[in-house]
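I have placed the structure first, in the form of structure tokens, so that the comments after it can refer back to it.
Removed from the display is one protein chain of the complex; every other protein chain stays in position.
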Amino acid sequence: MCAEASVAARPATNGVHPPQAGSRIERLFYRTTHAPQFLDITDDVQAVLQRSGMHHGFVVVFSRHTTAAVRINEAEPLLLQDMEAMLARIAPSNVYYRHNDLTIRTVNLTEDEDLNGHSHCQHLLMGASEAIPCVDGEMLLGRWQRIFLVELDCGRDREVIVQAIGAGA
Amino acid sequence: MCAEASVAARPATNGVHPPQAGSRIERLFYRTTHAPQFLDITDDVQAVLQRSGMHHGFVVVFSRHTTAAVRINEAEPLLLQDMEAMLARIAPSNVYYRHNDLTIRTVNLTEDEDLNGHSHCQHLLMGASEAIPCVDGEMLLGRWQRIFLVELDCGRDREVIVQAIGAGA
Partner (left out) sequence: MCAEASVAARPATNGVHPPQAGSRIERLFYRTTHAPQFLDITDDVQAVLQRSGMHHGFVVVFSRHTTAAVRINEAEPLLLQDMEAMLARIAPSNVYYRHNDLTIRTVNLTEDEDLNGHSHCQHLLMGASEAIPCVDGEMLLGRWQRIFLVELDCGRDREVIVQAIGAGA
């Protein structure tokens, strides 16, 4: 169901409109390779925060996709496999989805349409954004918390918005 | 389990305390007709953003209900049916919920109590709010992203808070 993808995940950043000292918005670009894939983007988000110069405030991390989610969890490799298995149980890729049935579907069709009904269903239960409080230029993440872009579809180009918003000096 | 509802979804807005130039909070009112129902409220949220005059910042979209969620996904009609089917699998309406058992329940009872244990359970996995970054007066939504109020209970009056918060000029 997915085209081949051999390029590893890679971040790329593109600053967008730093509207004032202590605030900043950046676009992070990634190339995922398969699904489900948990990409740990914590360090990239922290780098945006440092470039912003923001001391106190919070960061919004936002996925611009309907089949790739933003979630916070632990970066333990076996756990990621457990979570992948749970997602596959909740919305398996190998059952019937009307969204995948090109004999009845008429809208939002693209030339390289993926069969990704399961990806959308999994995304519905995970969400597009998280907001993380920051103090002294650091996100207040707990000991085990890491921020993930979760690829639920095939490997492809993905974009995450990171916005640092100051709450005063 | 639901009373009849024949009025279509309709938005209505009610400005609340625009505290400063570039920030605004509004209440959007809808009447849903059934469940699950995915109401695409993206244009209403964008209209609040435009009325705010905000250039850079973000928007919080917040459901004031425990059986109606705010989610971002794709507005493909067959996909919405797939997601409805998944929600029904995760928390079916036709199984036993203690919340629905009026022989044992003693609190939070209303005169027109719905049997909506499944609605609450589905809501727990979806959430009440999303935060969406904005640049140049536009939400940075991806190509397929639409904002939904997801009715999980019976058709009824619903209220969504939209808050535009500027991060400087």
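Per-chain residue numbering starts at 1, and chain names A and B are given in the order in which the chains are listed.
Everything that follows uses one rule, which is that a residue touches a chain if its C-beta (ideal position, glycine included) is under 8 Å from a C-beta of that chain, and two chains touch if they have at least 3 such contacts.
All values reported here derive from a predicted model rather than from experimental measurement.
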Of A:Glu26, A:Asp44, A:Glu130 or A:Glu159, the one touching the omitted chain in the full complex: A:Glu130
Hidden partner chain, residues of chain B it touches: 16-17, 19-20, 23, 25, 60, 62-66, 90-91, 97-99, 101, 104-105, 107-108, 117, 120-121, 123-125, 127-129, 131, 159, 161, 163, 165-166
Positions on chain A contacted by the hidden chain, ascending: 55-58, 71-79, 81-83, 86, 90, 125-127, 130-133, 135-136, 140-142, 144-145, 165, 167-169
